[in-house]
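Written below as structure tokens is the structure these notes are about.
Only a single protein chain was left out; the remaining protein chains are all shown in position.
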Amino acid sequence: MSVEIPDIVKPLVSQRGLETLIKVKTFVEEECIPADKLYHAQIRNGDERWKSVPPVIEELKAKAKARGLWNLFLPSYYSEGAGFTNLEYGLMCEQMGRSHTAPEAMNCAAPDTGNMEVFARYANEAQKKEWLEPLLEGKIRSAFCMTERFVASSDARNIQLKITVDEERDEYVLNGTKWWASGAGDPRCKVWLVMGKIVDKQGNVSTNDVYRQQSVIIVPSNTPGSVVVRPMRVYGYDDAPHGHCEIQFTNCRVPRSNIVLGEGRGFEIIQGRLGPGRIHHCMRTIGVAEQALRWMIYRAADESKRTFGKLLREHGTMNANIAKSRIEIDAARLLVLAAAHKMDVQGPKAALVDIAKAKVTAPTVALTVVDRAVQSFGAMGVSQDTPLAYMWAGNRTLRIADGPDEVHTDQLGRRELQRVKAIQTEFAKREAKEAEFMAKL
Amino acid sequence: MSVEIPDIVKPLVSQRGLETLIKVKTFVEEECIPADKLYHAQIRNGDERWKSVPPVIEELKAKAKARGLWNLFLPSYYSEGAGFTNLEYGLMCEQMGRSHTAPEAMNCAAPDTGNMEVFARYANEAQKKEWLEPLLEGKIRSAFCMTERFVASSDARNIQLKITVDEERDEYVLNGTKWWASGAGDPRCKVWLVMGKIVDKQGNVSTNDVYRQQSVIIVPSNTPGSVVVRPMRVYGYDDAPHGHCEIQFTNCRVPRSNIVLGEGRGFEIIQGRLGPGRIHHCMRTIGVAEQALRWMIYRAADESKRTFGKLLREHGTMNANIAKSRIEIDAARLLVLAAAHKMDVQGPKAALVDIAKAKVTAPTVALTVVDRAVQSFGAMGVSQDTPLAYMWAGNRTLRIADGPDEVHTDQLGRRELQRVKAIQTEFAKREAKEAEFMAKL
Amino acid sequence: MSVEIPDIVKPLVSQRGLETLIKVKTFVEEECIPADKLYHAQIRNGDERWKSVPPVIEELKAKAKARGLWNLFLPSYYSEGAGFTNLEYGLMCEQMGRSHTAPEAMNCAAPDTGNMEVFARYANEAQKKEWLEPLLEGKIRSAFCMTERFVASSDARNIQLKITVDEERDEYVLNGTKWWASGAGDPRCKVWLVMGKIVDKQGNVSTNDVYRQQSVIIVPSNTPGSVVVRPMRVYGYDDAPHGHCEIQFTNCRVPRSNIVLGEGRGFEIIQGRLGPGRIHHCMRTIGVAEQALRWMIYRAADESKRTFGKLLREHGTMNANIAKSRIEIDAARLLVLAAAHKMDVQGPKAALVDIAKAKVTAPTVALTVVDRAVQSFGAMGVSQDTPLAYMWAGNRTLRIADGPDEVHTDQLGRRELQRVKAIQTEFAKREAKEAEFMAKL
Partner (left out) sequence: MSVEIPDIVKPLVSQRGLETLIKVKTFVEEECIPADKLYHAQIRNGDERWKSVPPVIEELKAKAKARGLWNLFLPSYYSEGAGFTNLEYGLMCEQMGRSHTAPEAMNCAAPDTGNMEVFARYANEAQKKEWLEPLLEGKIRSAFCMTERFVASSDARNIQLKITVDEERDEYVLNGTKWWASGAGDPRCKVWLVMGKIVDKQGNVSTNDVYRQQSVIIVPSNTPGSVVVRPMRVYGYDDAPHGHCEIQFTNCRVPRSNIVLGEGRGFEIIQGRLGPGRIHHCMRTIGVAEQALRWMIYRAADESKRTFGKLLREHGTMNANIAKSRIEIDAARLLVLAAAHKMDVQGPKAALVDIAKAKVTAPTVALTVVDRAVQSFGAMGVSQDTPLAYMWAGNRTLRIADGPDEVHTDQLGRRELQRVKAIQTEFAKREAKEAEFMAKL
């Protein structure tokens, strides 16, 4: 087994990175993709869907551990880290993205990866011991409770969940509602990171600095006063047992020692969490697109699907769709890898613009490719008989999660417009020189 | 209550048509759209979802009948017909398309409408009495079993279900599998129209004329030897209790009197069924788009969704998306109505090309508009909290059903290319004249 | 010879309209299209290009007059009017749009048509006698001087050309620069309608009402103080001898009797001028698209252009492009005709929104179709050996002239958003009813 990566990034991939990448690819193809069907078949019916996890996933986890494919996401600056660059790990994410079960099998699934990063970077030792260790071992899972229903929470400053301090009992008291807490449906999900505003009894925040108003609190999932209200659906899928949950907090109390990093430091925490996570999402989505393209090619050569005397592959528009998909995927991959590399050499903050470019490009490309694949399969494409429809729905949310496309595009435009002064200067110089030259006429 | 229709078609709408259209719109808005939520809430869980029908639908049917809004689809040349033109009924379909429950409430839902047309046009009196009457009364429902899994059944000549004749018992014996039999999940679905090939014991057809090999047989849904294997899903939705079913026929026997029109006349039957049905689908899809646009406008003005200091409506791209949606919907509606009118004045055959144009345009426009609306709602848009995600999935199938876009586009292209001789003549004349003129120089 | 028009508009076309339309089509095909090549060949080189007009155009004019195809654009409410509806004349425009020479041949070319409408509607008898009569006879041509270089003149309120009043000599004195005065290059162009602001000696306007600040003045083209500075190019074309000119006014004096309608009434005049003119442009652009499609079909069947063993027509993507072009043209035509008809029955003001939809749709469709045709011809397509490249450049300006697409789209969006109150009411009612229904559960 080998793996194809763009020549242009080869110098950036270490020998160890390449070897692990090949192992990941092999594991995904040999174990994970074939297990996806069983995984879905093992999900139970009705309310039972939320009470147990398809057994195959734990078998896959054992296999992955045995192959040394575990927690590949953690950068080397954590002591627990596998030590791959974002570019290297990004290439692994592409392979993982091809299978529904692969990311979790290698303990590299969202939102746990991001949450483990938060614990690793910002939590104190006690918190790490209690939550990071079992997470790293794959014994428990976690959720991040940020999104709220009645505000535009893509702008984190709008977040409203109220946290009051009960000084007497040295506790935080949470009141409010979150939704789209992904993974909170899983019976193994034992801990939530909850974002909210610490307010006094009059409901006032302690600072006008909107970037210092948010805090992140650790809430064990069985804490009284918290209840999972319902799973949200993504098109017709509920993603049980993982789930995207609406959670109600009513006088939900946790010790003040459950604060992460410190009061008012929520913004800082999510900022640090976003960059790499977006790259991982993007690279998994590239893997989705590659897998969809495989399905499309497979279909194009299906001998039983001859229309008007031709195989699908012999129709020019089918061929053109395959070519366009190839180009679009390759361009998107380069854009994502370029962002990953920039993050590797200059850090997440310097790479923000590059990450935004990747973030608005990769899901759109993947959706386009998957939709073409769906169309090539006809009615079978929209159904449960290929993974395509489910892939599409899963990726559709990526144009919304972590800020909708429009927000990123808007910010990219503003950023680009910051060049205006430099361009005006350049144009003024040009015009002066032009005039000087024209005087020769 | 009034209704807006394009000025250009006003001369084509009768006073009675206009009055009924207004009644339909009123009924859809006052009764059906508000009932949609209850309808979905009344669908049961697990296997129970297939065993009963949300009670609200029968209440709506009673209300519709009381308002005289019943069986509006049947053209005047059937004695049972409401007598509206395709253009008039198309405008009503647009209103019905805005609500999930509206078409069935007025006994105007697919596939019953098409099936009732088949019975009305091609069935004998006994067949009409047994099946058409209760269908027209809304007492039973029906399915059309055409699509097959392992062939490209958008080309009906490929259909493989085998029908042999047991002369002794004067019965047809059906063997084969169908899927995507929409409506076959409904406990009220009592009759299927099944398309297949009559073959002898050696499996041979009796004619080489591929347009005379298919027959349509009436199969009561409880006939031994037939079994609904499973419901197909559409992006996670199973559309219970309606359902899109896979049905297995194993030595399934029905009397030879169950043939419709005659052996080998299946092609003729589906040809007659397709034209109006496509127009109705298209106009309902225009209604879907209009409803999605309403949701988008509603969202654009949502005071709680202020991002970066602006309402969504104040973002130029949101405004542009609304404008583009308005234009695209209006253009698509005109294309569909033009096809409907052509069918009215020149018949379905002459209108085939126009219907194809409408068929590839309307669903694509609707999907685009609905997707914009989804995006404007963020995570809420992909969920069960608006009808948008479900609308999208339902309309996505219309780019595939009754022939995928590619087939229609291909045929349209070929049709257009038939002009080549005339154009060559025109160009030759032009060149001769050009030469004559140029000689003056 | 016959003519195809959409069945849906047939009831709206009078017998006389249909007969004239057929005559127009015949004349365009027999005389104008073949003369286009000669017309371009008769244009001279260097500065001479601006000093004479290709003789063939006057021959065509004589032929058109002889066939009774003259001044077809003027509505019946002018005594001079041919009396066709906008819809009927629009269909004729489509035919005219297929040939570069056709509109002028029938004295139906912009900007004269719009200018003649201005004279007919707003000028006094003396002005009509001096300018409208020779224009209607095709003896002279005219230009409209509105656009200015250093302001966003798509918003007419921005227009800056200064007009002062010399009471002593009873004259207006014009100072300023206009550009894109189309037709001002033509040696037969004898009169300009110039838009500007009447200001006092301090440069102040007499009213704060920005819709009452503009006036339209008749300026004979040989008036001292006015000079045609240069022709603007459209891509590489200068459209000689017609031309799109930059004109400098320096103390250019005309009698005060040269005011049209009255001081401060410029806005009123251009408002009246815009509606029908946009429809005519749109329908000519539909004709351009149809002609380009003919060229593409012709090319697709060119026996000498066999690539990889196939004719172009046998390539699926070529076929698909032809089909898509057919659909897009037909949809755009319906949109334009719907706007024309609305203008016919409800007047230009009521049709503003419909005209805007047509205005942003038709040129974009035409450009897309022409570009596909160019591509099908390869290098020949971008060159002078087909009319396609020139067609493209001419139509590209229509996305800018009379307000760029963005302005119209923006206004359409705002207009659509005016529905928000009605939709909020509708949704509130729905929610109330929903709640009532849900209470049954």
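Order of writing sets the chain letters: A, B and C. Residues in each chain are counted from 1.
Assume contacts are C-beta pairs under 8 Å (C-beta built on N, C-alpha and C of every residue); 3 or more make two chains touch, one makes a residue touch a chain.
This structure is a prediction, so every number in the text was calculated from the model and none was measured.
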Worksheet item: Among the options A:137, A:200 or A:426, which residue touches the chain absent from this view?
Response: A:426
Worksheet item: Pick from C:393, C:420 or C:438: which residue touches the chain that isn't shown?
Response: C:393
Item to complete: Could you tell me which of A:3, A:18, A:33 or A:165 touches the chain that is not displayed?
Response: A:33
Worksheet item: For the full complex, which residue in C:59, C:406 or C:426 touches the chain that was left out?
Response: C:406
Worksheet, complete the sentence: Contact residues on subunit C toward the hidden chain run 45-47, 147, 149-152, 154-155, 179-180, 232-238, 304-308, 315, 317-318, 374-375, 378-385, 389-390, 392-393, 396-397, 399-401, 404-407, 409-410
Practice prompt. May I ask you to list the residues on subunit B that touch the chain which is not drawn?
Written response: 315-320
Fill in: Missing-chain contacts mapped onto subunit A
6-9, 11-12, 29-30, 33-35, 37-38, 41-42, 56, 293-294, 297-298, 300-301, 313, 316, 318-324, 326-327, 330-332, 334-335, 337-338, 341-342, 345-346, 357, 360-361, 406, 409-410, 412-414, 416-417, 419-420, 423-424, 426-427, 429-430, 433-434, 436-438, 440-441
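Just so we're on the same page, only the chains that are shown with their structure count from here on.
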Worksheet item: Among the chains, which has its CA centre at the largest distance from subunit C's?
Response: A
Worksheet item: Between subunit A and subunit C, what is the separation of their C-alpha centroids in Å?
Response: 51
Worksheet entry | Centroid spacing, where centroids are CA-atom means, of subunit B and subunit C in whole angstrom | 41
Worksheet item: Multi-chain contacts in subunit B: which residues touch at least two other chains?
Response: 318, 406, 409-410
